[in-house]
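Note that one protein chain of the assembly has been removed; the remaining protein chains are unaltered in position.
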């Protein structure tokens, strides 16, 4: 057996260590909090949140846009790695796909839970109702409904297609170890994969195709979220640049989370050889790059808001960047765009104690950006309507923390029961590396 | 107890290059019905076996276009004909608003079709396959490479096939039973 993939398989098949157990327990506790928050929400209604008129949305849509951003950046990263194939170390793409999938699952909570009557969410689906009514297809929220559904499905497919051969590996390893029941479970999931070279050929084509399809989809997902704001008449939101802004500023969140999670998991699951220094280096530089792009987006926003915009949009932007809105706006700039620039220094980006906080803080910065848009953007409206400040309640914090716990739980379970990195990719790379050495 | 007719004859190789060379030899020797198994994609082997991946793309493209068209048509029919409403003073036939959902559904269908089409072309999923009777075939998912001459090949005769396979200097060669 190839020595290089053994730790990966071992990580998936061995009993969990104590760290893993603690992690699972913590995230299970968080998920229990999530369950309580959801139960309170369903029983008592969205009144348990701090929203009001005009701040009809708060933590719900902030978290939604934020998780979508994380999912998008992680998907983008994974898809680009798959599409560019062998030029880069691709060990982390499976892991990035898992991050994307977990983030999409966390995000998908919100469009339903934020409703005043969540149990009626299916009214956004065109089905022959007795009323004869259909959804209003012109609404960005319907697009968003389709978008998030498609996002969940395509991200899952992308992840699953890449996983099929690895599931077959696990099946065979489990069978060799005599764990027949486990082997049967993996075998069912592997769909009877037998490593046929012809199958591999079609599999690679489908994999790359879905990777390519992820790109337009994640652009559209973030764009549709942005359209929910940009299509309104709210002066701070009614901006043609908003979709691009959300896509670009969302990248540091996803890459930051992938980077931090990669740093944590390679330690926790002893995968330093699989997700190696080159991977981490690449990821860190990508994060710095994304933060640079994000910084450019902020510069454009500032130029647009202060120099080009006029009237209500300009005043609304001024309200966002000064006074009550200043902390979130400039916090977003500092954490999301400026702080990751330290990763340009190689000595810093190779240290876990740097990349973990920087990655998480970049994600926090993007969260602040969404807060600044959603809450800060409403500080100044067309009419001087007196707005009571939006103050999130414990129920909302519980939901946010709970969704993060769900994210962590899904990731931990991924790491436990399925290969955390793509084994076939590693094997593939190794044979190519051997071939290169032989040529020399 | 008479020996049942085998499913094929299989040879195991330690690296991909040997397997590719073996495939080329088999093709040159006139074998036409064969399979190869590898723990990772081996493009040269696929070329040697004459595999084509393009149908996956065509299936995805056709499904994507169909999905988009159906989504657009459904929205248009429901909004314009089935239950037209004055929504914000917009005429119901304001078709640009139907595009985002059509686009998303198109992508969704294409992605689903890529997976399903690939599985369909591969004849998957299936619960069992005779090649799993082959000894150490489980290492095809880890670190071994296999060439499998199928019994349905007109040239196939068990002993001759084994002899031919041994001529390719594999780690091991054996017959695969059919059931």
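Per-chain numbering from 1; labels A and B assigned in written order.
Here is the rule we go by: a contact is a pair of C-beta atoms (placed from the backbone, for glycine too) under 8 Å apart; a residue touches a chain by one contact, two chains touch by 3 or more.
Everything below uses one rule, namely that contacts and distances are computed from a predicted model.
Colleague: Leaving aside the chains on screen, match the unshown one to its UniProt name from "Acyl-CoA dehydrogenase", "4Fe-4S dicluster domain-containing protein", "Hemerythrin" or "ABC transporter ATP-binding protein".
Modeller: Listed in its UniProt record, the absent chain's protein name reads "4Fe-4S dicluster domain-containing protein".
Colleague: Just name the one of A:40, A:289, A:387 or A:404 that touches the chain not displayed here.
Modeller: If we include the chain that is not displayed, A:387 is the one touching it.
Colleague: Which residue from A:26, A:40 or A:56 sits in contact with the chain not drawn here?
Modeller: Counting the whole complex, the residue in contact with the absent chain is A:56.
Colleague: Taking the entire complex into account, which one of B:87, B:116 or B:155 touches the absent chain?
Modeller: B:87
Colleague: Just to verify: which one of A:136, A:176 or A:304 makes contact with the chain not shown?
Modeller: A:136
Colleague: If the hidden chain were put back, which of A:20, A:123 or A:330 would touch it?
Modeller: A:123
Colleague: Pick from A:21, A:47 or A:394: which residue touches the chain that isn't shown?
Modeller: A:47
Colleague: May I ask you to list the residues on subunit A that touch the chain which is not drawn?
Modeller: On the subunit A side, contact with the omitted chain comes from 45-47, 50-57, 114-117, 120-121, 123-124, 131, 133-136, 138-142, 145, 228-229, 231-234, 312, 381-388.
Colleague: Across the whole complex, list the residues on subunit B that are touched by the chain not included here.
Modeller: Residues of subunit B in touch with the missing chain: 85-91, 94, 97.
By definition in this document, only the chains that are shown with their structure count from here on.
Colleague: I'd like to verify one number: the distance from the centre of subunit A to the centre of subunit B, where each centre is the average of its C-alpha atoms, in whole angstrom.
Modeller: Centres of subunit A and subunit B (C-alpha means) sit 30 Å apart.
Colleague: Residues of subunit B touching subunit A in their complex?
Modeller: Residues 15-17, 35-43, 45-46, 49, 51-57, 60, 74-75, 78-79, 82-83, 85, 87, 90, 94, 97-98, 100-101, 103-105, 107-108, 110-112, 114-115, 117-119, 121-122, 124-129, 131-132, 137-143, 146 of subunit B touch subunit A in their complex.
Colleague: Looking at the complex, which residues from subunit A come into contact with subunit B?
Modeller: 1-2, 5, 126, 132-134, 136-138, 140, 142-143, 146-147, 149-150, 153-154, 157-158, 160-161, 165, 168-169, 171-173, 175-176, 191-206, 209-210, 213-214, 216-217, 220, 224, 227, 424-425, 427-428, 431, 435
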